[in-house]
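Have a look at this one before I ask anything.
Only a single protein chain was left out; the remaining protein chains are all shown in position.
Up next is chain A:
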Amino acid sequence: MALKSAIRNLRNNPHLLFVRLPNLLSFLCIIVGVVWLLLLPLNEYSRNTYISENALLPGQVHAYFTGSEQNIFRGYKQELEGLLNVGQKSEDGQDQVELTPVISNKIRSVFEASGLKVATQKYEYKSAGITHEGENTYGIIHAPRGDATEAIVLIATWKTANDELNLNGVTLALTLARYFKRWSLWSKDIIFLITPDSKSGTQAWVDAYHDLQPESVQPLPLKSGALQGAVAIEYPFDHRFKNLHIVYDGVNGQLPNLDLFNTAVAIAGGQMGIGSNLQEMWEHDDSYEARLQTMLRGMAKQGLGYATGAHSSFMPYHIDAITLQTKGEGWEDEMALGRTIESLCRSLNNLLEHLHQSFFFYLLMQSNRFVSIGTYLPSAMLIAGNFTIMAIALWMRTGYHEDAKSDMSSDSSQSKKKGSASVTSKSGKPVGLNGPAVAERLLALPLTLVTGLHLLGLVPLYIFNTIPHQFFTTATYIFVVVDIVLPLILAVLLSNGLGLSTPLVPQQYLLIKSFALLLLGLSLSTLATLNFSLSLTIGLLCAPLSFITRSDCSSNPQRFALSGLGLGLLNLLSPPAVLLGACQYTGVSVETVLTEAAYGWDVWGMWTQVVVWCVWWPAWLIGCVLLGSSIF
């Protein structure tokens, strides 16, 4: 009975149906979405990791990389050290290492002496006015019984992701190459790739491997088969280490198969007794807070979508890859790391098929705990859904209910008497509330405006990806100003009907908002399946846009004050303002972030900026225009 009357009430009360209910639903969606996310670290919602692919058999083999191999490791290290002149430190304590052709030749000769096929590749990238160039050296161990159909890649970069000298890592790769060559059990070719840095070297190499390299990158003279997995080694200090830090995020938030991560954790922990960390969580007590923090850090990296290490460039090619970084002061030496990698290679060598058994979409919150896409996806979907709900409600409202404006201004008082009263709209059409009249929608201008503003997003996208890096900070501040001024100008233009004869009617404002939210909801829900974290973040930052609206009924000072305050608050959530705020919070300079972003766009094929400038920014701009238009 109660339900019946509620529905009857709803039908008789369009204000409730078109204004109150959507607002309530949208708000609920956001709240439930956020709460859902916060529930994930609980034991009831997350799962323990497990090895899904039986062929991997992590840690089931004895690793023999010990004994005199360490003498050879020391020999190689001394040799490289002599060529590097590591002793010379600059004022800021950073190792000033120049990778001369002598070193490249030395690596070449070491590989050749070990019986590998060696080749080099020169590359050059230009981004934001900076030229990145270098030379990759790589050696291939041909599978003794194989036919170049499959391969595993072991990467050692001269500079780690944190720009430290990775002498131990490179030396370890050389020693392992010599050691692996003796084994006849390899079913896949093993490629040892030595790159100058973590950012561009692997990208140039893997692009060229698939013959998709730009002009400035040399093609590879030597190739093998389909790449099945890649492991990067980083050991950037001289003392012994305590833990392994496993980095797994790829470009655009792509992740490697969970089995690869699990294998690394299982081998490090189960076989070698080395603890593993993730997401720079050095002290992880497995509490709710620690899990949540790990998850949020993972989401931040995924959302930004940048390459977190040498392994990241492999991900777009559906090659699962991770980086193993040594961390802390402990008692594990380079041989333990070597045995871990040996065991990991043996596991990958066992693979009969490409890694496909386990999850590709997951959030990790501890090295042995994760949530899969089925569990976490509703969170972002609900937040994206709130925009769609609001957009549909607005669309219905514009069709059936002309006097939206009066509803808005006097929410509380009118809702009660609506049931019986019949009001007359501005244009003079009577609206029967028991059977709302159908209104004609004036679509042309709202559609044009929304499309136009979305296309306008290409302008900042182009600017921020092409100007030289030293202008990035200035450009950001200029853009903050533009973001303050542009909505006001647009609002003035709109209230004058864009210079056309008639000014905009309230219905058109509602349509503009409807289209903008519809696009936003559509984009974000699609994005949620590809890059959950980015979709969620932008969804949350855009959440106020669902609820802001144009008001022009109340008294002037109050309206000005409210709109002005709204505009001010909304400007705090503009893309450049958020960028500045985030940089302030993390202590990274704006220039660094934007240089990295431009680099990502030019080299890695990163799409984060497109989402920011062509999805987030236009939606935000339209919200501001609506608020601004209530002033004029």
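By our rule, a residue touches a chain if its C-beta (ideal position, glycine included) is under 8 Å from a C-beta of that chain, and two chains touch if they have at least 3 such contacts; residues count from 1.
Definition applied: contacts and distances are computed from a predicted model.
Missing chain, UniProt protein name: "Gpi16 subunit GPI transamidase component", from among "Gpi16 subunit GPI transamidase component", "Bardet-Biedl syndrome 7 protein homolog", "Brevican core protein" or "DNA repair protein RAD5". For the chain missing from the display, the contacting residue among A:G225, A:G269 or A:P544 is A:G225, taking the whole complex into account. Note that of A:H354, A:R441 or A:H469, the residue touching the chain absent from this view is A:H354. Annotation: of A:D211, A:E289 or A:E440, A:D211 touches the absent chain (contact as defined above).
Contact with the chain not shown here comes from a single listed residue; of A:N43, A:N71, A:N105 or A:S287, that residue is A:N71.
Against the chain not displayed here, chain A makes contact via residues 64-72, 74-76, 78-79, 82, 113-115, 117, 142, 144-150, 178-179, 182-184, 210-212, 223, 225-226, 317-318, 352-354, 356-357.
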